[in-house]
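My questions will all concern the structure given below.
With one protein chain removed, the remaining protein chains of the complex are shown where they sit.
Our next item is chain A:
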Amino acid sequence: MAGQSDPHLSVFSPPEVEFLAEDEMVEIIPKLSLGSLHMICGDFGPFRPNIASEVPLWLAVALKKRGKCDIRAPDWMSVDKLMQILEAERESPREFQPLPFHYIEISKLLFEHAHDNLQDIYMVRSLIEDIRDVRFHKVETGLQTISGRTHAVKLKNLSAMEVNIVRPFMIRTLQAFYKHDSPHIIQQPERSGSRRPQAPDRGPRRDLRSR
């Protein structure tokens, strides 16, 4: 059953991850006057020209597309901050630096729709790409450390898109290790009926832990 087409192997598609990122709050500088918006997802506004206001990214992008606001780039999207992060990222091969959970999606959306509100856009863009590369490399090397003794992997500061990409690999690895590491599970019928849940299933797992 657990074939390659199993939808559980990649739970979220990239557009879906982006959808989630669009709910992150950003600051905008409105260029128009507009009363409060009472939306299903919350109340925003009222908007007055030149007075900063916090809205979800999707709303900011919608207003920006119509030329009704400027988006203020988040603090972490400055050359200085990103340089620091990149450096720290390179210096600590085993750790990830704290970045917004949706940094990849947020920066992508801002590059696309608000490039005129960003300073040093080329620099910022290439820095973020470098950071992504360094982090991905760490993720890849991190995968090598997974073994049959792994019961839990802590992924501090990993971002949404990174988790999403690494998820299928992690699944396969742990799946394979688990399978080959627990000989008992082969002896008992692969899929014992629904009526024998706990006891037989528990044995092999215990073993896995104490070994």
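Keep in mind that, in the parts below, a contact is a pair of C-beta atoms (placed from the backbone, for glycine too) under 8 Å apart; a residue touches a chain by one contact, two chains touch by 3 or more; residues count from 1.
Everything below uses one rule, namely that contacts and distances are computed from a predicted model.
S.K.: Among "Autophagy-related protein 5", "Exoribonuclease phosphorolytic domain-containing protein", "DNA replication complex GINS protein SLD5" or "AP complex subunit sigma", go ahead and choose the protein name stored in UniProt for the chain not displayed.
M.R.: "DNA replication complex GINS protein SLD5"
S.K.: Just name the one of A:M25, A:M123 or A:L174 that touches the chain not displayed here.
M.R.: A:L174
S.K.: Of the residues A:A88, A:M123 or A:L155, I need the one that contacts the missing chain.
M.R.: A:L155
S.K.: Kindly state which of the options A:L34, A:M83 or A:I121 is in contact with the chain not pictured.
M.R.: A:L34
S.K.: When the complex is taken as a whole, what residues of chain A touch the one chain not shown?
M.R.: With respect to the unshown chain, the touching residues of chain A are 1-2, 7-8, 11-12, 19-20, 22-23, 34, 37, 39-42, 58-59, 62-63, 66, 68, 101, 151-156, 158, 160, 163-164, 167, 170-175, 178-179, 185, 191-195, 197-198, 201-202, 205-206, 208-210.
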